[in-house]
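The structure follows.
Every protein chain except one is present and positioned as in the full complex.
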Amino acid sequence: MTNKKAITRSPPRARAIKSFLGQLLVHNSARFGLMALVVFFAMAAMPAFLVGPLQTAINAMGDFLAPPSFINPLGTDEVGRDVLNLVVHGARTSLIIALVSTVISLVVGTTVGMASGYYGRWVDVWLMRITDFFFVIPSFVLALVITPVAVGVMGRSGDILGFRPSLFVIILVIGLTSWAFVARIVRSQTLTLRERQFVERARVVGTSNIKIMLRHLLPNLVPQIAANGALVVANAIYTETALSFLGLGDPLQPSWGTLLSLAQRAGAASSGAWWYLGAPGLCVVIVSLSFVIIGNALDDIFNPRRRVIP
Amino acid sequence: MAGGSGGRAGHHTGRIIFRAAATLLMVAILNFLLFRVIPGDPANMLLAGARSAITIHQIEAQRQSWGLDKPLIPNQLFSYVSATLQGDLGYSFKFRGRRVSDLILERIPATLALAGLAQLIAITIGVTLGIIAGWRRGGAVDNITTGISLALYSTPPFWLGMLLVVAFSTMLGWLPGYGAYSAGAAHVGILGRLSDHARHLILPVLAVTLGLIGQYVVVARAAMSDVVTEDYIVTARAKGLTNNQMLMRHAFRNAMLPVVTLITLNLGYVVAGAITVESVFAWPGIGSLTVEALNARDYPVLQGIFLLLGASIVFANLMADLIYGVLDPRVR
Partner (left out) sequence: MTLNASTQEVWFRHRRAILKAILIGSTAPLLMSSTALASCGDHVAQIAGILAPDTMNPFATWSSFWPTTFTYDFLVGVDAQRHSDRKGFAEEWSVAEDSLTWTFKIWPGMKWSDGKPATARDAAFTYNYLRDSIGKPDELNIGWNNTGGLELVEKIAALDDETLQIVTKTPTRWPVDNTVMIVPEHIWKDVSYADARSTFRNDPPLVGTGPMIIAEFQQGQFARMTPNAYFRTGQPPIAGFVFSFFPSADSIAQGLKSGDLDYGMNLTPAQWRDLSKDDGIVVGQARIEARNYLAFNTASGEGAGSTNALQDQAFRDAIGYAIDQNLIAERAFRGHADPGLGLVVPVAKDYYSDLADIRRHFDLEEAARRLDAAGYKDINGDGVREDKEGNGFQLELITGTSSGTMETPIAAVQLVAGWLGQIGIPIAVTQLDSGAVQARTALPSQGGGKWDLYIGGIWLSPSAPDLLVLGQKGVRHNRAYWQNAKFDELAAEVAKTAQLEKSQQLVDEAVRLIYKEAPYIMLAYPFMLDARRKDCFQGWGTEDLVSMWSYFPFDRMKAM
C-alpha cells in the first residue's frame, strides 16, 4: 500500500516542479535573477577556492588604494588588500546573515500567522495586535538600538552556534523584527484555506489541530511564503548592509556592508577610490534585485492577477 | 438612516483612534523596557557614562525622576511615562547634560528638510511615472521604467549617496559632499546662505529620492495596472466608448487609494529612512544624531529618538487608516 503511494506520489510532484520551473523561466527577468543568484551562491559556498584565503592586513600584497588593474581586477583597499578577494569572501557573510535571518522571520511569521488565522477569536485578536505592533515600530532603528545592547549582554567572546557573536546578534535581531509582514500574509491565506473542504474533512475525521496545520495547511501556504520570502530576503540584505555600514558589523569577517563602512572610514569617497565603494555595493544591489525579481515572478505564477508588492 | 451610517462611521473612526493610542502606549512601554532589562544595574547602564559628563546632582535628579531605585513595574514604568508626558526625556551624556528633548528639537528641521523634499520629489515623479507605466502595460516604456525602478528600489540609498559624492563632489567638484552648510556660511548674507544650503541639499536629497522613486513607481504601477485590468475599464476601452483621457483619470482616481496609503505610511518612516544617508553626508539631522548616540552609547538620547520615531509611525498609520476610511467606501 505504502509502496504504491510512494510511486504514485513522485511523478505528479516532479511534474509539478518541472512545470513550475518552466513557468518561472519564461519570465526573462527571473532567468537573469536566478543566474545572478547562482553566481553569488557559488561565491558564498567556496570563496577560498575562487580567490584564495581571505586577505587580511597581514598578508595583503598590493599597493594602497590602487585602481583596478590586471593583478587586482577590482583594485585594492587602503591597506593593499585585493578588493575582489574581500568581496567574494564578503558574499558568504552577507548571504548567510540574510538567509538565516529570513528563515527565522519565516518560521516565526508563519507560526504566528497560521495560529492566528486557524484558531481565530481571541488568539487571532491578540496575535494580530502583537503583529501590528511589530509592524509599526521602526524595525531598523530597533535593530540599531538592540544590537549593541545584545552584544554587550552576550559578550564578545566565543562562537554561538558557529557564528561570531556580533553576526549572531544581527541575525537574531533582523529575524525577530521582520516577521510581521509574513505573519499578515500567512494569516489571510490561512483564513481562506480554513474554509476549504479538505480541512473540514480532516477535522471531521478527528485529526489534531497541529496535524491539520502542518500536513494540510502548510503545504498550501508554501507558494505564498516562497513568493514573499524572496522579498524578506531582499529586505534582510538591505538591513544587514545598513547595520554593518553604521559600524555594527565585524571588521575581522567583513560583510559587504562592513566593507562599505571600511571604505568610508578610509576616505575612499574623497580620494576617488570608486572601486572600493562600488564593488560591495553593486553586489548588494544585484543580489537584492535578483531576489525581488524572483519574488515577483513567483508571485505572478501563484497569483496571476493580484500582486503583493510592499 | 443617515444618522445610522454616520454613527457607524464615527464608531469606526473612534476605534481606529483608540487602537492608535493603545499602540503608542505599547511603543512607550517597549521603549521603557528596552533599556532597562539589561543584566546588571540598569541605573549604571543608563547613567554610567554620565559620571564625567553631568554633575552628581543631575544624576540624582535623573534617578529620582525615573525612579530607578524603585521596582521596575509598576513604579519605574509609571515614573517614566509621567516624566515623558511632561516632556522630560532625560539628559544626554555625550552632549554634557543637555536635555534630550532640546537636542531632538534642534535636529528635526534638518531631517525634515532633507526627507521632506526627497519625498515630495519622489512622489511627484514616481507616481506619475508609475501611472503612465501601469496604463501602458507591456510597452518598452513600461519595461524600462519598471526595470530601473526595481533596481533603484533594491539599491541602498547610502551607497548611492557615496557614489554621488565620488562622482559629483570628488571627481567633478560641482557640489559639496558633506554637511548642511559650508564653514563660512555664518558670514554671508541670507541669499548666499540659502543658496549654500540648497547646494548642500542636492546630493543627499538625490540619494534618498532615487530609492523612493523606485518604490513609488512600483506601487503606483501595480495599483494602476490592477485597476486597468478590471473588467469595466477593459470593456470601455474595447468599445472605444469613452475618451482616453477621461478613462485614465477615472482609473487614476481608483488607483490612488493604495498609493495614498503608501505615501502616508512613508511619511512615518521619513526620519528612520534617512539615518544612513545622513551618516554618509554628515547631515546634522535626527539620523546622524542617532548614529552619534549609538557610537557614544548615549542611551537617553537613543531612548528619546526611538520614542519619537515610534510615535511618528503610529501617527502616520493612524492618518493612513483614517484616509483609507474616507476614500474607500467599502470599509464603512
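Should a chain be cited, it is by its letter among A and B, assigned in written order, with residues numbered from 1 in that chain.
Going forward, contacts are C-beta pairs under 8 Å (C-beta built on N, C-alpha and C of every residue); 3 or more make two chains touch, one makes a residue touch a chain.
Since the model is a prediction, treat every value here as computed from it, not as a measurement.
Here one chain is not drawn; of A:74, A:213 or A:262, the residue touching it is A:262. Touching the missing chain, out of A:28, A:192, A:208 or A:271, is residue A:271. For the options B:13, B:170, B:254 or B:312, the residue in contact with the chain missing from this view is B:170.
Considering the full assembly, B:195 is the residue among B:64, B:82 or B:195 that touches the omitted chain.
Contact between chain B and the unshown chain involves residues 44, 48-49, 51-55, 58, 93-97, 121, 124-125, 128-129, 169-170, 173, 176-179, 182-188, 191-192, 194-196, 198-199, 245, 248, 282, 284, 292, 295-298.
Within the complete assembly, residues 56-58, 60, 64-65, 78-80, 151, 155-158, 164-166, 247, 250-252, 262, 264-273 of chain A touch the chain that is not shown.
Heads up, the rule we're going with is that only the chains that are shown with their structure count from here on.
Between chain A and chain B the centroid-to-centroid distance comes to 24 Å (mean Cα coordinates, whole Å). Across the complex, chain A meets chain B through its residues 29, 132-133, 136-138, 140-142, 144-146, 148-149, 152-153, 234, 238, 241-242, 245-247, 260, 263-264, 268-274, 277-278, 281, 284-285, 288-289, 292-293, 296, 305-307, 309. Within the complex, the chain B residues that touch chain A are 23, 26-27, 30, 34-35, 38-39, 147, 150-151, 153-156, 158-159, 162-163, 165-166, 169-171, 177, 218-219, 222, 226, 229, 269, 272, 275-276, 279-280, 290-291, 294-295, 297, 302, 305-306, 309-310, 313-314, 317.
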